[in-house]
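Presented below is the structure to which this report refers.
A protein chain is absent from this complex, but the other protein chains hold their places.
Per-chain numbering from 1; labels A and B assigned in written order.
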Amino acid sequence: MDDPFTTEKYTAKSRQAISDKRLQGALAGVQGRLGPATQKMYTSQPEGAGIRQQAHEIRQRCIENLDILLETLADKVAENGGQVFFARNAAEAVSYCLAVAKKHGVRTVVKGKSMVTEEVGLNQALQGEGIDVAETDLGEYIIQLAGEKPSHIIAPAIHKTKEQVAQLFAEKLGIDYTPDPGVLTQAARAALREKFLAADMGITGCNLACAQTGHITTVSNEGNIRMSSTLPRVHVAFMGMERVVATLKDHDILFRLLSSGAAAQKLGGYVSYVGGPGPADYPDGAEAFHLIIIDNGRSRMLADPAFREMLCCIRCSACLNVCPVYGKIGGHAYGSPYSGPVGAVVTPLLAGLNRAQDLCFGETLCGACKQACPVDIDLPRMLWELRFRLAEGDETWGAAPVSRPEKYAMDAFAWLTCHPAAYRAALFSASRMQTLVGAKEGPIRQLPGPLAGWTRSRNLRKISSRPFRSQWKSRKQPD
Amino acid sequence: MTQNHRASFINRVRQSLGPDIGPADVRQARIFPQTSDAVTQNLLQTVQSRTTQERETLLTVLMDQALPLNLHVTPVADPAEAAQQIAALVRQKNPEWGEKKALIRWSHPLLDALELESVLADQHIPVHITAMDPHADLQKQRQVIREKTIDSFMGITAADYCVADTATIVMKTYPHQGRAVSLLPAVHVAVITLDQILTNLTELYAVLDDYEKNTPKNGLTHHMVFISGPSKTADIELTMVHGAHGPKEMHIFVVRA
Partner (left out) sequence: MMPVFSKVTLFVQCMVDAMAPDAAMGMVRLFDRLGIGTGFPEDQTCCGQPAFNAGYRTASRKSAMHFIQVFENAECIVCPSGSCVAMVRHHYPELFAGDLHWLERAEKVGGKIFELTEFLVDVLHISDVGAAYQGIVTYHDSCHLLRTLGVGPQPRELLSHVRGLTLVEMVQSDRCCGFGGSFSIKYPAISTALVADKIDRILETGADTVVGCDMGCLLNIEGYLTRMGHPVKVKHIAEVLAP
């Protein structure tokens, strides 16, 4: 099994991303444009500075009543002629979708962008049954043609230049090489229009379902999700179980914030509410509507008070747009459809803490994500919690301590800090021993063993021969 | 079909919430308030007592907000003027696919009042309509409507509400209203009336909530869409392009009378 989460892969992909000047430019562009613009939008809402906290309370309330909301949603959708399937894990979700496809004789599928379908490996499963799956979000379409994975939650092909897309389209669509986004978009528009019109089934995600009214919702700008949920005769919507709110009123603040966080917009261009198939005597719309609600490890997060808050996430990607680490390593290094700060928390929780440990250790805990999150989720707190479980082990999450040598070193240092005389002695010997790792004069240029990572690219100031505590001892007190 | 694990799924969620969550009926009442709160009541009152003058102010806001979205908003005195404006658009625009020009519209009283069929008669342009005859073959009619929608370069709809602050039109789906009319043709034209304009999303949701609570079954209908301008994408190098998969161009005509 090709594990996407090895440290070798993380390191290799990070280095690759860092040395890719075009990618660096693209990431700087996304962050430069959206980071500050999003902040501005938060502060210009009529609710004022407290809006993110309000949004947090709404989401928290919904999560704490998730059982009621899901049952209400399911009952209402069923009332309106839709079918609801509760999938406890990825395999159940996928096999239900395949069953629906088989029942309706589906040969071709058009898809709106949906991270949860990536999470459960839907495309491969459909293709395995000989079903043609066309990603229709322009960014997803591009990477599907290129055989790659998304590198950003909202802008999946952000890592591609217009020249690369032009080359790709020339090869795959047979058009002239034209590195112009307008022309390239038109080419995709034409190619995908055919797919939309011919498709048997449309698959979408769900941004935030409304339990009160029994609708799923999708938010986009391109129109592909509307096409996927209107033109084919079957519509299947995938929904992570936490993506639901109680009332319509909840949508007011949350859709504004989602649009701000995702694209610094007042409101996404298209917001669709789908509550079931249309009646047979209506001119169009799907004849069958299936909603697949997925757990796949989310109930485990729900059960842990330390991580329950993560379920408040509305997948807007505002955190990606400010994270300095994401801005360097890009989305692919995370090995998961969820990248950036949200990925650093969600991926270990869904895929395994030890497996995905580099995602939560490979962050600087700078806190920019918490400031950017429209729902005021304390992502840094959860990164600290994940590190705690990985450092000391955790039975609930099946986490094994990551490094016994490191633990012993930490314990030893802790002991020193509790024994000041020993601490002072250690400080003294360190200042003497450092001549072994550096010239007498000047900074240290080479540190030993695990510390060498620093000195590969940086010098390190020496420990002073007269630390402050020695100078303090000999200082003359003023009168 | 595959077995649905609803009971064990919900049970797992309930267990995960912990033992102290309290009785379901209490939680149910708290999370789904039966009556609207004071803020919502005030908003509804404001909407109902809005004067024409106040609505004109909202129209100005709508036009300002529409500008950066590449959304064209034009006030007209009456349906006849709207029809003239649409006829002008039809003359100016060329079809995206193919040579023939055709229109498709909803069956709706406001759109009927435009009398587009006769206004466009001199241009010999067919105006299709997404009306269904419940007594005839439904599948066949749907197929025909679908083909006509595909062949139309302009789609005309009405709307249920319009939000000035975000330049959004809101369309539920009632009988004889094709969803693809505002999606497949390259140009989408929406005709609304001045009194349909609301201030912002908060007002909209108050109105929707009130309607939903007072409608016996599915007040929002099985499909509702908010549209805030033509389709667009910035997926290639963050460069904004208008006309991804939905309409490339969008017009709203606001009928004053």
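What we mean here is this: a contact is a pair of C-beta atoms (placed from the backbone, for glycine too) under 8 Å apart; a residue touches a chain by one contact, two chains touch by 3 or more.
Remember, predicted model here, so these are calculated numbers, not experimental data.
Put simply, the missing chain touches A once the whole complex is considered.
The omitted chain makes contact with just one of the residues A:Gln54, A:Ser95, A:Thr108 or A:Ser431: A:Ser431. In the full complex, subunit A touches the hidden chain at residues 11, 14-15, 18, 324-325, 328-329, 361-368, 370-371, 384, 386-392, 406-407, 410-411, 413-418, 420, 423, 427, 430-431, 443, 445, 450-451, 453-454, 456-464, 466-472, 475, 478.
We take it that only the chains that are shown with their structure count from here on.
Those residues of subunit A whose C-beta lies close enough to touch subunit B in the complex are 26, 29-30, 33, 46, 61-62, 64-72, 74, 79-81, 84-88, 92, 95-96, 99, 103, 136-139, 142, 155-158, 160-162, 165, 181-182, 184-186, 188-189, 192-193, 196-197, 211-215, 221-224, 226-227, 230-231, 241, 246-249, 251-252, 255-256, 263, 266-285, 293, 295, 299-300, 302-303.
Within the complex, the subunit B residues that touch subunit A are 1-2, 4-6, 8-10, 12-18, 21, 24, 27-28, 31-33, 40, 65, 69, 130-132, 134, 138, 141-142, 145-146, 149-150, 165-166, 168, 173, 175-180, 183, 200-202, 204-206, 208-209, 212, 217-239, 241, 243-247.
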